[in-house]
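A protein chain is absent from this complex, but the other protein chains hold their places.
After this line comes chain A, so read on.
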Amino acid sequence: MNQHVKNVTPEATDLSRRSFLVGTAATGLVLGYAGVPGIGEALAAAPANFEPSVWYAIAPDGLVTVTCGKADMGQHIASTMAQIVCEELGAKWSDMRVNLASNDPKFNDPVLGAQITGGSWSTMMNFDAMSRAGAAGRMALTEGAAASMGVPAGELTVRDSMIVHAKSKKQMSFADVVKSGKATKTFTADELKAIKLKTPDQYTMIGVSVPQIDIPSKTNGTAKYGMDVMIPGMAYGAVVTPPVRYGATVKSVDYSDAKKVPGFIKAVTLDDKTQTTTGWVVAVANTYANAKKAAAALKVSYDGGPNAKLSSQSLLDEAKRLQKLDDSGQFFVKDGDPAAALGTAAKVLEAEYTTSINIHAPMEPMNATAEFKGDILHIYSGNQFATRSGAIAAGAAGIDPKFVVMHQMWLGGGFGRRLDADMMVPAVQAAKAVGKPVKVIYTRENDMTMDFSRPLTYQKVKAGVDGDGKLVALSHDVVSAWPTQRWGIPDFLSPSVDKKGPLDAFTVNGSDFFYTVPNHNVRAIKNEMAHNATPSGQLRSVAPGWTFWAVESMIDEIAAATGKDPAQFRISLLDGAGKNDGGAQRLRNTLLAAMGLAGYGTKKLPKGEGMGVACVSSQERATASWTACVAHVAVAPSGEVTVKKLTVATDVGTQVHPDNIRAQVEGAALWGLSLAMYEKATLKDGGIEQTNFDGYRPLRMSQMPEVAVAVIANGEKATGVGEPAVTVVAPAIGNAIFNASGARVRALPITAEAVKGAMKA
């Protein structure tokens, strides 16, 4: 029986019962959680079938291989995990290697208890566990070395994979200790917790921009992505997707022309009980080129289903209708009495903000390879959510999820798209139907039209200002599809303040900002029509990508209406009162840093140019990275906007890898720019109209402005950096456009027509 299946037991996910085991196996030192079934065998196993099965292993040659339970989609998280282990272990960086974990529950996130990568959570949630794993290994190696050398362990120092006894000048390398078989210490959960970790002043690795382990393989073509999986004897699948995004069914398939394609094997109409896909057919052939030809030759007729007439406009109209109803949605925030405060306010501002449907479009189109071997279904695919995706693959196969082994690959971009498992359904059902492994590759057209997109959003914000120009009330309604509710996992939903049942906080996060506003409510309203017609997903930064568009634009509108400088107005709202204590001050400081770096208020700008600011606490209130942006734009009389410079400051607490943080923040800021200015998808007759990079146009090199990044590391806990900067850019640009031209834009993406239309005549 497959060892992996034995490991799938409920106990295996209960961390509290585990003890951390350090012991030497025949081939090396394995470190991880004891009590995980299978570890005993791993330790006892012969070299030939030994698999490093927990966080890291040290081979007799001294190489340390860290297994990363997180999807690596370019954030270099595997390398980061190795760096955290390396710091406490005392290994030499050039001895570190990385490995990508399977879906074995023992690789579950130590905090989340599942395998999921998102929310910019990885570093902050794994820092402690990886540090303790590294420290435990160092202690075990040191004790082993002490025994071998016959000296007290306390007199040994560890550095660069060497354990040194200064007095006697004796030394042993990690490799020597592993070969000696003397590292046998076991740690209980309590002992692990009691390990004294280094303090930041003792760090020699954390905070250093070590070369990322994965980068060389990404310059010579050797990094293996899901797309690159080759299984002997495999066939290829090309999918035929319906013109309607969701809800269509296949009425009939005419195979006659497909049968004439050389190499054609079979066409399979998916029977997807997981309801991840609707109305899909997969054409299987001996090569991908032939599978594509066969797919093109299939004549499929559809029943378009209930969403076949819907358009972006219908989704927006429905959102507006729902927002007007008093009993729509649930409250995410309910402080004070905004209705009363708005009633007595000296001035009330009201505005609607929208964002379009957006497509993830990672450079690597979706793909998956499925292989049935005995009882086991093997899935090879780069995926961000092995725990759920494995269950979907199992559902597509009609087997128990414990029989699914997910083989993680490097991800050719994730951005939230690979939290979903749709690509596995055709691979599994095709493999089952043809009795061979099948690799399914989406065309870019499949990938774009069947994306789990960022939903179209509609937000209505009302703000009340008192006679002194003080913001006293803010009422904020957010209407959207609910991407996370779609998962059907109650743990990912949040209780509503008005106890009207759980809500999808991933549609409203960010709206619970750190400004002090005595009367504040936020309503999360699910747009059921959009939810059904455009099944939505988590797109890099998720809700803060739209909530801060509304909040940070409205704050600017209030500042303008009360004659205040928008940056100073924000600073006055970030007073740190009550629940905002701590966060508000950090956000204020970050805003000041961005202003300083950009020269905000110190430069006289030519006519038609302006600067705008925004500051955000993305992602969630509890996991915020404090981020601020100053955008510098030029607006032509035609409404054409040129973004000249983005200055982004971000407070990340502790920097594990400064250079990577800069890369992530810059990438995120440019994503923010791309979403603000260039990316727009539309729904027509139930289908996404944009099919490739001619219709859907992410930022290109020629559109890149100057980007300045300031990273603030003040010694607080490390926070996420992959997403927050996405959310701060659009409002900063919108506010800069207002500053430059007096035109207030409220719809993303921003178009020249909208700017021109909003200019005062």
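Just so we're on the same page, a residue touches a chain if its C-beta (ideal position, glycine included) is under 8 Å from a C-beta of that chain, and two chains touch if they have at least 3 such contacts; residues count from 1.
Basically, contacts and distances are computed from a predicted model.
For the chain that does not appear here, its UniProt entry gives the protein name "(2Fe-2S)-binding protein", which is one of "Ferredoxin-like protein", "Alpha-D-ribose 1-methylphosphonate 5-phosphate C-P lyase", "(2Fe-2S)-binding protein" or "Phenylalanine--tRNA ligase beta subunit".
Within the complete assembly, A:Ala223 is the residue of A:Ala147, A:Ala189, A:Ala223 or A:Leu592 that touches the hidden chain. Contact with the omitted chain, checked across A:Val707, A:Val721 or A:Val745, is made by A:Val707. Only one residue in the set A:Tyr56, A:Trp93, A:Phe127 or A:Tyr236 touches the chain that does not appear here, and it is A:Tyr236. With the whole complex as reference, residues 73-76, 209, 211-212, 214-225, 227-228, 230, 236, 262, 287-289, 361-365, 410-415, 441, 443-444, 659-660, 663-664, 666-667, 670-671, 674, 692-694, 698-702, 704, 707 of chain A touch the missing chain.
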